[in-house]
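Each chain you see keeps its place in the complex, though not every chain is here.
Chain lettering (A and B) follows the sequence in which the chains are written, and residue indices restart at 1 in each chain.
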Amino acid sequence: MKEKLWGGRFKSFTDKNVDEFNASIGFDKRLWREDIEGSLGYCRALGKAGIISEDKVEVISDALKEIYREIEKGDFSFDEGMEDIHTHIEKALIDKVGDIGETIHTGRSRNDQVALDTRLFLRASIIEIDRVAREFQLSLVEVAEKHLDWIIPGYTHLQRAQPVLLSHHLLAYYEMLKRDRQRYEEVLQRTNILPLGSAALAGTTFGLDREFLSRELKMDGITSNSMDAVSDRDFVAEFIFTSALLMMHLSRLCEELILWSTEEFNFIEISDSFATGSSIMPQKKNPDIPELIRGKTGRIYGNLISVLTMMKGIPLTYNKDMQEDKEPIFDTVDTVKNSLGIFTLLLKEIQFKRNNLYGAVEKGYLVATDLADYLVRKGMTFRKAHYVVGDIILAAQKKGVEFNDMNLNEMKSFSALIEDDIYEAIKPFSCINNRNIPGGTGIEMVKAALNKAREDLKL
Amino acid sequence: MKEKLWGGRFKSFTDKNVDEFNASIGFDKRLWREDIEGSLGYCRALGKAGIISEDKVEVISDALKEIYREIEKGDFSFDEGMEDIHTHIEKALIDKVGDIGETIHTGRSRNDQVALDTRLFLRASIIEIDRVAREFQLSLVEVAEKHLDWIIPGYTHLQRAQPVLLSHHLLAYYEMLKRDRQRYEEVLQRTNILPLGSAALAGTTFGLDREFLSRELKMDGITSNSMDAVSDRDFVAEFIFTSALLMMHLSRLCEELILWSTEEFNFIEISDSFATGSSIMPQKKNPDIPELIRGKTGRIYGNLISVLTMMKGIPLTYNKDMQEDKEPIFDTVDTVKNSLGIFTLLLKEIQFKRNNLYGAVEKGYLVATDLADYLVRKGMTFRKAHYVVGDIILAAQKKGVEFNDMNLNEMKSFSALIEDDIYEAIKPFSCINNRNIPGGTGIEMVKAALNKAREDLKL
């Protein structure tokens, strides 16, 4: 029982099956940095409050730092028999400094300690994810700049709809990621708050200066209610949800890359070093990475449901159920970071096929809206113009031609408003540049959007 | 075909089964206010851009307002045969003003129109939910103030842990709701952005002043990329997620009210007018409302998964799948609003039983931590103190008594550090007031928290 932090009133040892089932050390050892970081700060705060003398603070701090270095160097052997990382570090501390080490837990409970560790871990993770997300955005911007005026079919319902710039298309994802990063920033603010001082649930009786401790740990404030503080996992759910949206965004781009890689679309070629083959079909070259990322979306949705289900209907304050928050956190951090990282590399390995993209724009009456808009500018109502263009398309389809293949007389037979400026009006590039409205695909607008993105990314 | 906005190139009528299956009018008619509001603004913007002459703007606006009043008064008969609310309102407009009405859709697509309507609807809904959430918080504060110094057992693992103030316990929920409202506020900011001008996907060709239109519709800005704008439903998922967290919080309080209403806890009595009975067991009085709200948590989790699944892996831009966002939105708005509303009323109908609460605090060694802390203050390390108190408890349990029932000699036999100030130190109220740390349950701290809450709620 001696290695438990709580054995006092217990008459018998816990069953070893119970120990195994309860133990979190198998996964929460990943929190070792945060656990030591938190204890270092807590120790200073106990010193400031006069609970531990300053020289003992030094002794404890030195020992904690030594443990940190040992783990970092791989010289620390984790004992799966220990209940959790908190117990393990405290035990290691006491092994080093003896009784003095026993003071570190004064006025602290594992309830507020694990809340702190989790918050510190997520703080670091969000900052890291934000960094890789920014790099991914940068990659998008670079690819967009490189193909600034390349034309691609814009789709609705996966049907060719209107010509757009490839750069405009890519910037749509830039915007999604921008929102993702904004959301992470907001989660970070709610995460980077100090729960220590809440103790088990009611607050510590040792007059800790929580604001001081918060500053020591570079946090943005302190929690306002101790019972809430030890049983709040909102920030965990928020983090996973934000990640779920991000993965959903990636899944959409993945779907597009998969489509564009098909023989049928044939819009892009992924370099050999970023694709894989088949064990049976020698000709195959598969877009495994986008497929895998698309699949991993489910993983994060699943993690979200795990945490939401876990928290449903449990009374205040801490309940052991909450131990189940760690693995979804770790898995989400790894999945998002790795997916963004590999995707950033992948973007650089995609070769767009200009002719195929443009060829696709020329077929399928993508400029029909512009033809209708042309009629509107000549005085027709939009509804009528829509019908007139519908008729032209039916006739063209019957003959198996595109608008460009019809001569002016044929065109005029549908509306006298049509004149010889029509051919200029329905060139794909004209159609694009007619959309010179903020947010539109007009090239000046896209240039402005790219400049704005470059500026945002400097921050 | 004439009532479709898109019939032009189609050679045959759509099958009526198809019409029925595709139609959204059955549920999206709920967006009639927003659809008209959006069209009124759009019409003015078309006027400003010179697409529609100012007098026609007047004619159209007057007709739209008339339709608004008709629907409001119930004089408008919705035709389930119409495809959607947008088609329906436009048809009604044309019926009133003839050809002029056909100009309203110039440069607009249902893709950006439905995005606008949804955003306007969510804007209004979030503001309304924020209002009822604030009222719920106010109720919590009032109940907390009314029972400021009532003592209740604080629980971890649903085991009595330490005495806390009932008001402190209730304020934990205040904090959760505070975060919920903060999140709604952030979603609102991302929601209240103008998508109009994006048209189908590439931007309109009619030089609309989008910033002007945004101000007209009291929105906070314009979307930055047209392709993103017509296929972005992040704000929908965010809204539902935020609601899921809120419902999760309510589910925890529900669980507690259900527990407290049991014969076993017997901490509260819900008034007859807020409970129900059994069709077979005459003695039953059931806490139906908290049970039902707890159950409805699943509903919102489900809505969240619906929307996330819907968006997974669909390519840019708009796809018909997205029509499935409406019902989860409506259901979430209604569920959250009604749950908060009835809960606010319910809080006022709960009678707390002071003696039972206090009785529960006196039994179960809830002040054990304070006994340990007492020893720490006398010089023992916390780890040792924890073991000493464990021994005292074992002895007390054996005799079937509480700490108070043991005399000083008995106490001293466990540690010579124990003196006669011990009895004062472990009175529940002493224990509470020892936690005079920000966020703790000390009465001065709780008073300060209540004052802070009152101040926040004024805003």
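In this text, a residue touches a chain if its C-beta (ideal position, glycine included) is under 8 Å from a C-beta of that chain, and two chains touch if they have at least 3 such contacts.
These numbers come from a predicted model, not from an experiment.
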Assembly check, 2 identical chains modelled here, expected copies in whole complex 4
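To be clear about the criterion, only the chains that are shown with their structure count from here on.
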Between chain B and chain A, distance of the C-alpha-averaged centres to the nearest whole Å: 24
Using the touch definition up top, name the residues of chain A that touch chain B in the complex. 5-11, 99, 102-103, 105-107, 111, 154-158, 161-164, 168-169, 171-176, 179, 182-183, 186, 190, 197-208, 210-211, 222-232, 234, 237-238, 241, 244-245, 248, 251-252, 254-256, 259, 294, 297-298, 301, 304-305, 308-309, 311-320, 369-370, 373, 376, 381-384, 386-391, 393-394, 431-432, 434-442, 445, 449, 452
